[in-house]
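Supplied in structure tokens, the structure appears directly below.
What you see is the complex with one protein chain gone and the rest in place.
Chain naming follows the written order as A, B and C, and within any one chain the residues start at number 1.
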Amino acid sequence: MKKYILDFRVSENVQLHDNYALLKLTPADGCPLPEMLPGQFVEVRVDRSPSTFLRRPISINFVDYPHNELWLLIRKAGEGTRTLCGLQAGEILNLVLPLGNTFTLPESAQERILLVGGGVGIAPMLYWGKYLKGKGYTPRFLLGFRSDKDLLQYDQFRQFGEVYVSTEDGSLGEKGFVTQHSILNEPFDRLYVCGPKPMMVAVARYARERQLFCEVSLENTMACGVGACLCCVEDTVEGHVCVCKEGPIFNIEKLKWQI
Amino acid sequence: MKKYILDFRVSENVQLHDNYALLKLTPADGCPLPEMLPGQFVEVRVDRSPSTFLRRPISINFVDYPHNELWLLIRKAGEGTRTLCGLQAGEILNLVLPLGNTFTLPESAQERILLVGGGVGIAPMLYWGKYLKGKGYTPRFLLGFRSDKDLLQYDQFRQFGEVYVSTEDGSLGEKGFVTQHSILNEPFDRLYVCGPKPMMVAVARYARERQLFCEVSLENTMACGVGACLCCVEDTVEGHVCVCKEGPIFNIEKLKWQI
Amino acid sequence: MADLNVNIGVLSLKNPVMTASGTFGYGEEFADFIDLSRLGGIIVKGTTLHHREGNPYPRMAETPSGMLNAVGLQNKGVDYFIEHIYPRIKEIDTYFLVNVSGASVEDYVATAEKIAALDRIPAIELNISCPNVKEGGMAFGTSCQSAASVVRAVRAAYPKTLIVKLSPNVTDITEIARAVEAEGADAVSLINTLLGMAIDAQRRRPVLSTVTGGLSGACVKPIALRMVWQTYHAVKIPIVGLGGIMNATDAIEFLLAGASAIEVGTANFIDPQISEKIVDGINEYLEKNHIASVKELIGGLML
Partner (left out) sequence: MADLNVNIGVLSLKNPVMTASGTFGYGEEFADFIDLSRLGGIIVKGTTLHHREGNPYPRMAETPSGMLNAVGLQNKGVDYFIEHIYPRIKEIDTYFLVNVSGASVEDYVATAEKIAALDRIPAIELNISCPNVKEGGMAFGTSCQSAASVVRAVRAAYPKTLIVKLSPNVTDITEIARAVEAEGADAVSLINTLLGMAIDAQRRRPVLSTVTGGLSGACVKPIALRMVWQTYHAVKIPIVGLGGIMNATDAIEFLLAGASAIEVGTANFIDPQISEKIVDGINEYLEKNHIASVKELIGGLML
């Protein structure tokens, strides 16, 4: 898949909460967006942020082809993401995209699929959910947050399937971690997961016990984003592979996680 | 004189030309401005400018005590000053001030005084002119620019004395360098000069030939701005002295310039 | 268009801009972004005799105006390179140079010999300066004797252009440069990364799995430039300069300090098109200053 370096214009910055922003971006030259697949990410150059030397990897949250808009959902983790969350409509952002692999499509429309997201890890699940629905599958979503104040994009997810919510403090949906949610008592065929590592490990354990197909979206410290520097490796049954190129989506069977 | 580190709020950014901006600043906490003398400068911390590691020295252009405003006149020289010129009203700027020495007052109100500024070197002359006038002296101003398009703050200078203008291309005032201006055929007692080094040297030569009192405002590469690092020395008859502390104003008799 | 051709020994490059080992993969990763044939050369990832898994992760830490890496020469070994990668890249119209690493003199020699057989690889860059491996690597590059011994052995086995990549983690880089020149190196390239470290104060742990790693990026430029300048006055063989080159102005500074060619490393991560932009930028500088050939810049610093 061809990669591009493109300037985007911020068409809207939706301040979702104190700690999150949703950036809606459109190519600065007005050209149509390139093809992007769910699970892929972009590398953002953060201008005017002195402590941010390298680009920052950010998942593709949603691609709105009719409006020619790419969405990025960003959590303030440090200076780079804080700067991104502060961008205003009209400002320019330089992206390298699309990067990485994509999720594996289910084999049949009958499969019972659950997309699990935790915190900002819900980001890739929105586009993936839309994509699945568009291909005739029936995704359901299990979203985990710390509390109701952290809930993100609920209405967007609702467009593409049923949504279940867990919060750690019980302020919304079921109380506890996603793995404690009652929906997991139902049978599933495939799980797709993105979130904090402990959450992904817990879901992977659940999947392994039941021998379910399970793909997770990994993070790593990245420099190039294109498989050139070998900084972002994950240890797999095939040895060290680059999360930015062979990933970020991995089948849990390939990983050497202690689960 | 006590020095401060203070946050200022940009109350107005007057885009004078493509290459210059006038920043009007007021203390962010609303407190009255500290005392500042003509010829002194401030050290500006340039935020959100990755290639600007150190503060930037900028002359005090004007102090408007009634409006509690400090003016900085800034020419785009590189990334730091470009960032400053792009600040918008409401933004915060951190300054260390006031730094350096001041001009020497004439001995009597009868003295014929000429303040000579070239390009952005006119900056300290405005406040100095106002100060002189306030003390009962009669400053006159000779301002040199490349062309009429570079003319800066003419009306402001007019408030404090007669203004003569030279432009290199003759598009305004007399054609040529300031040292070629016909006003220099008149007798003067004191000259105060700030501008590019070749201009200051030329004026210094003129002064020396006539044995006139002449003070120049020097630049140098500065790190601390307070006389601690010894990075900004000028070679004088007293040895290496710091432009930021013993200067920036020097009597030409102290300098070892070849003139 | 100014004349951008430069020579490194008998090797004539179409322009002085190469990409640094370990930062540009095998070139292919950047083919979507630039026209690879516009580069003076591409130096591929550090290659060893045998497959290496490299270090555990985390392997990277960002630092002020730079980064630390602890990749540790992960590569599939020279045979894999010859069988699987070389056939793919050999038609690209630029020079590919192989960066050769080893844990022993014998490893270096065996790897260099295999590379020598490849028609389209006109030169190797001998990496005696990798700070991220336990045996060999930097240890070879930090003493004159060991540097000389590995260069002597490889020189005997490798007939084409031999560039030796020096470590900046030394008291006097000119000594090492002279030692490898005396053993017949055709050129030296400098600098490899500086040994550095990052700590996560909150977790009270090192950031990198290997505790220390190699520092690169804009932050190292002043050091690299000084070393190139010192080495230019110490040896007669050409110098390939690198370390923190982020744009054409930086590249020109290295040429002025005495480099005959330059390599772009970490900058590729921030702007994947930067190497080609640097070729254009050098040309513009020459045209603007009415300089006919880039060769006039080499060592052209006025004191």
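Heads up, the rule we're going with is that contacts are C-beta pairs under 8 Å (C-beta built on N, C-alpha and C of every residue); 3 or more make two chains touch, one makes a residue touch a chain.
Note that the structure is a prediction, hence the values are computed from the model and not measured.
Trainee: By the document's own contact criterion, which visible chains does the hidden chain reach in the full complex?
Mentor: B, C
Trainee: Consider the whole complex, including the chain that is not shown, and state which of B:V96, B:M200, B:V216 or B:I252 touches that chain.
Mentor: Of these options, the touching residue for the absent chain is B:V96.
Trainee: Write down which of C:Y57, C:Y86 or C:Y285 is the residue touching the left-out chain.
Mentor: C:Y285
Trainee: Tell me, which residues in subunit B touch the chain that this view leaves out?
Mentor: Interface residues of subunit B facing the absent chain: 2-5, 45, 51-55, 96, 220-235, 239-240.
Trainee: Mind listing the subunit C residues that contact the chain we can't see here?
Mentor: Contact residues on subunit C toward the absent chain are 61, 63-66, 68, 142-143, 169-172, 194-199, 201, 203-206, 211-212, 215, 217-223, 225-226, 229, 244, 246, 249, 252-253, 256-257, 285, 300-303.
Throughout what follows, only the chains that are shown with their structure count from here on.
Trainee: Draw the chains as points, connect those that touch, then say whether the picture is a line, ring, star, complete or other.
Mentor: The chain contacts form an open line.
Trainee: Two chains share more C-beta contact pairs than any other pair here; which two are they?
Mentor: Per-pair contact counts point to A-C as the maximum.
Trainee: Could you name the chain whose CA centroid falls nearest to the centroid of all protein CA atoms?
Mentor: C
Trainee: Provide the list of subunit C residues touching at least two other chains, using ranges where the numbers run on.
Mentor: Residue numbers touching two or more other chains: 65.
Trainee: Could you list the positions in subunit B whose residues touch two or more of the other chains?
Mentor: Within subunit B, the residues that touch at least two other chains are 50.
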